[in-house]
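Right after this comes subunit A.
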Amino acid sequence: MEFEPEIVIFCCQYCTEAADTAGASHLGYPANIKLMELPCSGKISIIYLLKAFEEGADGVCVIGCEEGACHFLRGNLRAKKVVEYTQKILEEIGINKERLKMFNLSSLESQKFVQISKEITEKIRELGPIF
Partner candidate 1 sequence: MIIAERKPIKEIEKMIMPYKKVLIVGCNTCVTICMAGGEKEVDILASSLNLLFKSKHKEIEFIKRVVERQCEKEFVEELKEDIASVEAVLSLGCGVGVQKIVEVFPHIPVYPGLNTKSIGAPEEEGVWKEKCVACGDCILDKTGGICPIARCSKKLLNGPCGGSQDGKCEIDKNLDCAWQLIYDRLKLLGKLDQLEEIIPVRDWSKANDGGPREVIREDVRLKNGK
Partner candidate 2 sequence: MESNLKKVLEKGEFAVTVELGPPKDSRRGIIERKGELLKDYADAINVTDNQTAIVRMSSIAACAILKQMGIEPVMQMVCRDRNRIAMQSDIFGAYALGVKNILCLSGDHQKFGNHPTSKGVFDIDSTQLIQMVKKMRDEGEVLGGDKIKEPPHLLFIGAAANPFADPFEFRAIRLAKKIRAGANFIQTQAVFNVEKFKEWMKMVRDKGLDKKVYILAGIIPIKSARMAAYMKEEVAGLNVPQEIVDRMKGAADAKKEGMRISLEIIEQMKSIKGVHGIHIMAVGWEKIVPSIVDDAGLFPRPKFT
């Protein structure tokens, strides 16, 4: 049987609209994806990301608004740095940092949301189970 990865996506409230639109427009995204809504991607923290892996995620990603278009000015830039720092921790503990990624999106791009979720699922499937 093909490995079905568990993916957690931390998504800012505006980007979540893209996911909702995707659902409403019957643009299906993979069922293995757990969507966690944040008020802003800048709310993400190292511990959320690590906990997601601890709780069984094989891959984690953070989606924020396009750079320069954050509704809270720099939240998405902060998220980017938190993701980079957490990637360093993953490397330190021997986990492929490709399992954690940051994407940027606008609330209108439901197609892109579907594409990202497929892309990350494919990538993690390729990498196999985390443990």
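Selection rule, in plain terms: all candidates are chains of the complex that A comes from, given by their letters.
Here, a contact is a pair of C-beta atoms (placed from the backbone, for glycine too) under 8 Å apart; a residue touches a chain by one contact, two chains touch by 3 or more; residues count from 1.
Nothing here was measured: the structure is a model prediction, and the numbers come from that model.
Asks: Considering only this complex, which of 1 or 2 touches subunit A?
Replies: 1
Asks: Flag every residue of subunit A that touches candidate 1 in the complex, lowest number first.
Replies: 45-47, 50-51, 53-54, 89, 92-95, 130-131
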